[in-house]
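Here is the structure we will look at, set down as structure tokens.
Excluded from the complex is one protein chain; the other protein chains are retained at their positions.
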């Protein structure tokens, strides 16, 4: 394995970002990489409903959307057999490497992109170097292309390693951006025997060469989808006959952002999508808000959720609209176990290219890796969420987000080193 | 010609509503009807850029949208040759019947549908009787299917009439709903020699059997499209780094509806479409409002326009967003000439099935027929806008709008009668 | 009587504007004028509860406010005996002149000021010429000082006239600005025998020298007072514990102005007073909106009222506040009778200084003279509301409103002329 290999893989994934539950091309490509790179060292490879407990999927798009992306994957040359097994949005994969007696170590990487347009500015590297997103309105704006690549790199490294005795499971998780995939993977059978779970994230405002051994401060999160229904009317002839769903929506947006801060800790609200109406001359009878609330604790998230629903309900009623709430995705908070944090810090300190190691930092965001972390911890195991620094020009989720590809190696090196340490039985 | 013929035509058009500038199937179908019904009596038939002065088109959708509807029309079996001539959104047609010496009478009917979902309630006749819109998100919710049908019926009637001496031009105008088509037809050469122009509208809260001889009170209208650009950020990690385009949009909507009423007369504002954002966890960096302003006079419309832009600009600036305004469609007000109104009232009073004739009423809405009316009037001709009553269960532009098909005959009878009267030189 | 007299009276009243139900000095001064100018010609003079049917008073301020103004009137030298009869806010007066056999003619003038600061700009005549309001926050910004003066002038003129046979009753009505006084005077016994009622208003955008014989288009009006109660909290320490009444109020204001225009006619909404909170560091637990709604018809006013309450109720509930509504003042619409309009037009046409006579115009505002007009009309009499043009630099209710004092004579001349005509039995 050479670094160039991994960079090339990352760029291919970057070029084809797929949103939550639509990672058809991505999964097929990862399957292909695993099979070709690991060969016989790949003891098991699971895809489809086997790795995704269907009842626990959240925020799955509708059939038409799934089909649209499946078609794209097919056109891009994804393996037909793999695609078949993913039908209906059962994306993601679990790779298993049995390397002798020893603990079962899990590595969780997420693989989905975001529904946003990528910058085409000349100083945005993917645009300048020709691997900008080919999918209009979709982008790897959070580095999951690098995460998936690190997952492949670690599997390849461990397969070739003499220093690990135990079992490695790599969880390629779909649908993190909608906090929709973590729970279903946590509810699959594959997590049950994991003794140590590592999850990683690149960037997070840490520069290339910096490692955060244990990240905490995951905000509990919940998505709310509100659909307003009013009554349309001719905007010129009878404005008084309408019940204006866009007015309801705008009133809700204004007041959602006005929910009081809470003294007990961080809270968040975002009306990430707000839309309604169909034509200039029709009083709008339909509108929709897709919002998310977060809290430093579940209680704080529930506080925001309760307030948000209350605001939405009264904004609807004010404009004589009905409103219904969709079932939203959510994820809890979690903490990194100290023993693993110490090991990560120790290994990172010895890793070439790593110039600075922070023991702890706060995420300030949310993650559904927390479902897997909690599952392992509830079974008596340990979990740790590791930050891999990377210079990123734009912020996460912005149009100019990009990673410094040097950090892919750092990720592979540190994670592999930790796995080896765990598998030598002398953490 | 039998009534059943016309009803069947109207239902076919109803089943395939096409929005502004996308009336490909509709135009092709109308061409086919004209040719098959009139045969040699059809002296000229103009379609394409010949009837649409391209520089004056307003609110034309983008290429992709045009192509999408063109494909649908093709799939529905529209004549390929006609489609070719309409390429690029030059929809609509002008039919000319030369019936001897005499005045040139114009009849203008509009043919486009609206971008809104049609009701599928069991008491909504089109749903119950199987001619509900086949196009998701599109609907003939303003009766233009009936207008186009009346245009065909009148042409057929006059072709067969012995009582008309002169020339009849029927203008099948596209894109009325976006007030985008009237001006381009008024700027084509075909309007230049029209001595008397009739335009019609069905419904308008008048019941079946009622005719309004002359409609006035057209509100001057203008469409405004505002695009907000902010900056995205991770909604959990760095909300403070965003510049939230949805907040700007919501603030604008709230304050647009709050523009003060004006003592000089009617004003209107509608934020008919308001939308922004891409995902729950991204601070939205893009949003859009498609609004319209109206006024009883052009001055009042300009008052609303000025205030609306001011609100939008400051809402954007408040949330540190940029905003740009698209070129919007517009239409002036107009009045019906008394001499024509008198003739219409007279003819209507003698028409079977017409139980009540109102001399005048106010539209309370806008219309780009006003461009054609003004063009004729400025050339020294006369114009009149006639209301054809019809029982309509839902209001105009609502999901349950429908027409009483009996009124199609009333329209054909009254309009044909007026044309004959004008062509006998004894108005 | 000389014009200078009247100008001097008007300026004294202007200097001491008193808000609704607090016209203590004003009433006492008018009583004094009537007694000194008319002497024995003044047959009856009624003040206090006799002219104000107490149960029908609306929008009476609280005891403290009444007392404050009563004290000021006392300090300004108002007659103690008159003040006593006005105690509790029974302001206003009815003067009766019996001049022989004939019809009873009523003249209604209103006498209250507005709660607003007057301009002290050097080009504002009252400021420049030393008769600007002496009462901070109060101003004759609608010309009622001139109305009261015209009432005195007419009484004096008729007392001296040989051309009037009948009874004249001048109603000096309090509390028009809060539409609170008209009803109570209409419910007093004094209106019962009036055959012809004249009411006047100066200005209304008509220049000096113009008379509007009959004003119509009175908007029905109702005042709404909403009190929000939330819960206070320390704004720094526990913002989440508050229930913010100012947020509720602001949400209500934004959405009140957003109530849809109505196609059936004019509607109005104004949140004229909106206030809440007590200190920067306390989450506000109290707020208040004093609003008014108007409509071209009572139905339209009721439409606005219903929508406004609905908005307020939901804004309160959205922010978990309680809200209660106070009993608001209101007034209906009314029309001027054609026979009186004709007489006014005729007399005005013959009056010196009157250069232009309009038969009809719309008020576009509200008036509780409508209560008296309707009372007379319901008794079989006639009523007419006359506009007396005056050049006014600022708009009505603005800080720079002022009247051209030349128009006071026009008012006296025209009104007296009409009364004489009515009293000669040959209208």
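Think of it as A, B and C in the order they're written, each chain with its own count starting at 1.
Just so it is clear, a contact is a pair of C-beta atoms (placed from the backbone, for glycine too) under 8 Å apart; a residue touches a chain by one contact, two chains touch by 3 or more.
Given the structure is predicted, the values throughout are model-derived calculations rather than measurements.
Asker: Per the definition of touch given earlier, which of C:38, C:125 or C:291 contacts the omitted chain?
Answerer: C:291
Asker: If the hidden chain were put back, which of A:133, A:161, A:267 or A:390 would touch it?
Answerer: A:267
Asker: Considering the complete complex, identify which of C:260, C:276, C:332 or C:389 is in touch with the unshown chain.
Answerer: C:276
Asker: Out of C:363, C:384 or C:419, which residue would touch the omitted chain in the full complex?
Answerer: If we include the chain that is not displayed, C:363 is the one touching it.
Asker: Out of C:208, C:247, C:390 or C:407, which touches the unshown chain?
Answerer: Reading the full complex, the residue touching the unseen chain is C:247.
Asker: In the complete complex, which positions of chain C touch the hidden chain?
Answerer: 114-116, 137, 142, 177-178, 204, 219, 221, 223, 231-239, 241, 244, 246-247, 249-251, 253-254, 257, 268, 270-285, 287, 290-292, 294, 363-366, 395-399
Asker: Provide the residue numbers of chain B that touch the chain removed from this figure.
Answerer: 237-240, 242, 244, 247, 251, 254-255, 258, 260-264, 283, 303, 310-311, 314-315, 317-320
Asker: For chain A, enumerate the residues touching the unshown chain of the complex.
Answerer: Answer for chain A: residues 254-255, 257-258, 260-261, 263, 266-268, 364 touch the chain left out.
Just so we're on the same page, only the chains that are shown with their structure count from here on.
Asker: Where the centres are mean C-alpha positions, what is the separation of chain A from chain C, in Å?
Answerer: Here chain A and chain C have centroids separated by 66 Å.
Asker: Which chain B residues touch at least two other chains?
Answerer: Within chain B, residues 254, 257, 268, 364 contact more than one other chain.
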